[in-house]
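A single protein chain has been removed from this complex, and every other one stays in its place.
Naming follows writing order (A, B and C), and every chain is counted from residue 1.
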Amino acid sequence: NVAFVQDIRGTQPGVDRDGQTDTVQMHVVEGLVAYATDFSVKPMLAESIEESEDGLTYTFPLRHGVTFHNGAEMTAEEVKWSWDRYMDPATNWRCRSYFSGEDGPEVTAMEVVDPYTVRFTLASPSATFLGNLARFDCGSTAVLHPDSVDAEGNWVAPVGTGPFTFGDIRPGQYVELLKFPDYVSRTDEPDGYAGAKEALVDRVRFNILPEAAVKKTAFLAGDLDISTIDPSDIDEIEAAPGNVVQTVQTAVWDAILINTRDPLLSDKRIRKAIALSIDPEQMVAVVTEGKGSPNPSPVPPMSAFYGETEAKGIGYDPEQAKALLEEAGYDGAPITILTNRRAGGYFERALVAQAMMAEVGLNAQLETMEWGTQLDKYVTGDYQMQSFAYSTRLDPALSFEMITGDHPRKVFRTPEAMELVEQAMTVSEPAKRQAIIDQLHEAFLEEVPAISVNHRVMFYAMKDHVSGFRGWGAAKEIYWNVGLAE
Amino acid sequence: MTFLSDLSRRLNGRIGLTLCGLVLLAALTGLLWTPYDPVKTDFMARFAGASAEHLLGTDMYGRDLLSRVLSGASVSILICFLTVALAVTGGVVLGALSGFVGGWLDRLVMMFTEALMAFPGLLLALSLMVILGPSEFGVILALALAYLPSVTRLVRGTVLSVREKEYVEASVALGNGWLYTLARHVLPNCVAPLIVLATTMLGWVLLAESALSFLGLGVPPPAPTWGNMLAEARGDLTREPWLGILPGLCISVTLVGVNLLGDALRDALDPRNDRAA
Amino acid sequence: MWLYVLKRILMGLPTLFLVAVIVFALVRLIPGDPAQLMLGDLADEQSLAAMRARLGLDQPIPLQFLIWLGDILRGEFGHSIRTGEAVLPTIMGRFSVTASVVVFAVLAAMLVAAPAGLIAARFQNRRLDFGIILTAIISLSMPSFWVGLMLLLLFGVTLGWLPTIGYVGLDEDLGRGLLYLIMPVVALALTEIGVLTRMMRSSALEVLRLEYVTHARAKGLSEGAVLTRHVFRNAAGPSLTLLGLILASLLGGATVTETVFSLPGIGKLIVDSIYARDYPVLQGALLLVASVYVIVNLVVDLLYTVLDPRVRLS
Partner (left out) sequence: MQHTPSVLSLSGVEIGFRTPRGLTPVVHGVSLEVAPGEIHAVVGESGSGKTMLARAAIGLLPPGGEVTAGTIAFDGRDLAAESEAAMRRIRGAQIGMIFQEPLVSLNPSMKIGAQMAEAARLHTKLSRREIRARALEMLHAVKIADPERCLECYPHEFSGGMRQRIMIASVMLLRPRLLLADEPTTALDAVVQREVLDIMTEMTRSLGVAVVLVTHDLGVVARYAQRMTVMERGHVVESGPTRSVLAAPREAYTRRLLGSLPVAPEGAHTLPQAGNDSPTGAHTLLPEGNVSPTGPHTLSASPEASHALPHAQTPSAEGQAPRGAQASGAAQPAPFAGRDTPEGAPGWPVAGRRGGADGLAEGPQASLAEPDVPRTVAPGSPAGGALAASPHGARGAADGPATELLRAEAVEVSYEAAAPLPFMARRVNRVVHGVSLSIRPGEMLGLVGESGSGKSTLGRALIRLKEVSGGRVLYRGQELSGVSGEALRRLRARMQIIFQDPYSSLNPRMRVGAIVAEGLRHAPPPDSAHPVEEMLEAVGLSAAYAARFPHEMSGGQRQRVAIARALISRPELVVADEPVSALDVTVQAQILDLLRELRGRMGFACLFISHDLAVVESLCDRVMVLYRGRVMEEGTARQLFEAPRHPYTRRLLAAAPFLEPTPAGGYALRVLDEARYPAPDPACYWPGEGEGRYELAADATAHAVAYRRRAG
């Protein structure tokens, strides 16, 4: 019994999806490749990954003896069938554009080399091809058996290769996963979505409990084995016998966005003053109960590209902030920070920011709203500042891409930044990429389109009879290899 | 004055008046003065217990609880009053016209109130809150609209029954115009049930605001109301129950006061109970 | 009688149409974009546009309304934007959960409130009366989520007697189903008991003043018989109306209670749909709720004639 926030949207990987749905689906289906804990891409159903020198072809020898939930063996045929289905616009696959040439290099061919080998051919080299294949929101480009659809091609249910199958789905109550007894595991170490998997429990029930107080009570009452909890509850839960709290650093980026197109905030000095007024150490300490540490960069700390440059921030200097404000002629005009009461510390961050900004004379006001409305304002760029968060981006280029661009929802709007992001997307050589990322970070600090607070730490409370649960940076719970002691 | 003394002669009236008086006093204090800024956070002093510095302690963000309760009183009470005032004004105008004029106007108004009533008040308010955006103003407007139909119906019902009374006919017989008759003869007789409804409604508004806050759409924090304080404290019920008990108690006390007062008012306004002690 | 029912249903139709208009307008007035919400921060232009087109949100709003209305009339409520499930079965399923909780709660409330109100009225202005009324007022003075959380803490956590989450349909397993219902029912009933008790008391007071009560006493009936046989039925009218209103409004969503006890009820569905801007579900659910209101009112009026033969249905 585990806690879960909302209903899943469906069972069709990469199509009927949202972050929560992905989490569940990833227990049922697998792709050729998968993300490992360090966000490197590792083979999953593929035995290995063979990239050509020119970076234009990828060949995947498949593992032998992997069975679908319906008992059939997985072969290149199904991989091909799955791919063709994804690339059919009628399928509505979320990630089609990444492979069709619209939004990255086109996959010109996908061939079955032999029953246990497939090959992809790209129009141009891509640093992100493998990553895109493994993306959660693409449903890991899961390999499905044609039985997943009916004769007319309508979706029925995923017949995949994962360690679990779908059990009971009760909207508004829970989603249940059942152990797939014939699962054929890899033999390498469990590593994120890659590596060995074994369903140790017969069933996993994702209870839909959006209300934090309820979740906590249910956990305390022993009706949940694992649950995310608010940082403020850690002490209390740990104090009770039989409870364990696991702290996990994730790649979810918590930031306070500053609308660079706002008349007042378009003044870089004011933005800088805001950034300087905020003491990241204290803010993070408050929001995470001292469990997290600040991160001045959008790039997550566990990323291979996270280096010394990224760890350097603008610093906390109220005096300089005041001076800048003076220089900019700030007259105490109110600055509104949008926030909401969702779990995840949005509200607390805004609250602390407001208090800290007030210290240097910035007249910040909080406006708490419902998430949907805030999101709308985010998209239309109709705000001054807002407490926001971005879900896991496993590639540093994407970490910048998500805030950089010309669209109203993007805050990092300098041509230089856009150019750099463009480069980061195509260059795949690590050293060169690192340089670009470093440059981007510096530009980010210079421009101050957002205040990077930290990458979120999550807290999982579990009963001490739970073994093997490991949270990871992707902030996606994994329930294979998790067992319950009697 | 005789009315007030009549009220205070009853036990429920006395208790009701006392409790409501206390609440009003708190609201007034909160409006004029609080020991600290109620939204001022102090992360060094979170969950502080009662002390000389913070008489009632502080909350999860280190805000002074006494200040918040006082200031919350003024916001909550203001919201209650404005909401009720709005609903009553609108309801009286609509209900009176609908009941007195009758005909298609009546049918139209009734269809609208019927349609509005077909939504549970909280849901209606909830939808409106999402549309209006959470703010004191939004809460007031949403709840007023949610309660408008019941006031309209009450007034219309009373107007309809009063309209049948012979003193209204007598007024017509004297040659008085309908507006005069409505204002002079009909409406004053709707006042008693309306007062009772209004007092009850004050309580509902308080509860509804806290329910809205619980669902994430009440008066947006950090501005304190009892409702959102209670809602905010729900996660800390096991850790620091006091944070929830205090605003909860405030709400309950107000409701008890208002309801007792409403009861007493009903008794006092009912001529048949004249002699009741 | 059947003519009356027919008439009431006919009269309910314009109301329901108006409700449909209001629902639609309300829903479309909500700022935010379902496509946006679904895709979250990962959204980009193409996927948003594609999503909108798929949801039919790219049509002009009046057209959307007509399409929706046409669909409704054909009994087609559409599919959820979020989960793609057909709306009608979804809302019916959710409604049945709410209904089982609410009906039990209202019955329980009435079972307590009716005698309490009668007794309070009988001993008007005495200490017993005051005690009952004070209890009633206190019970209705507590915010419902507060009551719910307290119950959860007490019976779920501290005592560990009752499950804190989950729901089992009564049709699946009666015993366990009831077990899961206890707390929500108690929480809901607690707040309604107060209102009903007070209503019962005041209408019983009216009746107690009437001559036939004295007449019943003059026949030599005991107080208990007078209260149950003569006062109760005649005093039940206003309480029944109130009960109907409560029932209708709770059936339309005991939102808070459902949230606290994580029940998959219609109120919670509506709130979730609001948050997710799941227009078809929201519209369907609100329409259902409004129809329930109309039907409950009709049933209450029919019951009224059982209680009070003077009320003729014409």
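The working rule: contacts are C-beta pairs under 8 Å (C-beta built on N, C-alpha and C of every residue); 3 or more make two chains touch, one makes a residue touch a chain.
Just so we're clear, the structure is a prediction, and the values are computed from it rather than from any experiment.
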{"item": "Displayed chains contacting the withheld chain", "value": "B, C"}
{"item": "Touching the absent chain when the full complex is considered, from C:L69, C:L134 or C:L307", "value": "C:L307"}
{"item": "Omitted-chain contact residue, chosen from B:T58, B:S74, B:S171 or B:S213", "value": "B:S171"}
{"item": "Touch list for subunit B against the chain that is not drawn", "value": "165-167, 169-177, 184-185, 188-189, 191, 271, 275, 277"}
{"item": "For subunit C, the residues touching the chain missing from this view", "value": "3-4, 6-7, 10-11, 124, 210-212, 214-222, 229-230, 233-234, 307-310, 314"}
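By definition in this document, only the chains that are shown with their structure count from here on.
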{"item": "By mean Cα position, the chain sitting nearest the middle", "value": "C"}
{"item": "Chain whose Cα centroid lies at the greatest distance from that of subunit C", "value": "A"}
{"item": "Centre-to-centre distance between subunit C and subunit B (centres being mean Cα positions), rounded to whole Å", "value": "22"}
{"item": "Approximate Å spacing (C-alpha centroids) for the pair subunit A, subunit B", "value": "45"}
{"item": "Approximate Å spacing (C-alpha centroids) for the pair subunit A, subunit C", "value": "40"}
{"item": "Sites on subunit A at which at least two other chains make contact", "value": "213, 217, 220, 370, 372-373"}
{"item": "Set of subunit B residues in contact with two or more other chains", "value": "130, 133, 234, 237-238"}
{"item": "Subunit B contact footprint on subunit A (complex, rising order)", "value": "212-213, 216-217, 220, 230, 232-233, 235-236, 282, 286, 340-341, 347-348, 351-352, 355, 366-370, 372-373"}
{"item": "Complex interface listing, subunit C residues touching subunit B", "value": "14-16, 18-19, 22, 26-27, 29-32, 124-125, 130, 133-134, 137-138, 140-146, 149, 153, 157, 198, 202, 209, 248-250, 252-253, 255-256, 259, 267, 270-271, 274, 286, 289-291, 293-294"}
{"item": "Subunit B to subunit C touching residues, read off their complex", "value": "11-12, 111-112, 114-123, 126-128, 130-131, 133, 203, 207, 210-211, 214-215, 227, 230-231, 234, 237-238, 244, 248, 251-256, 259-260, 263, 266, 272, 276-277"}
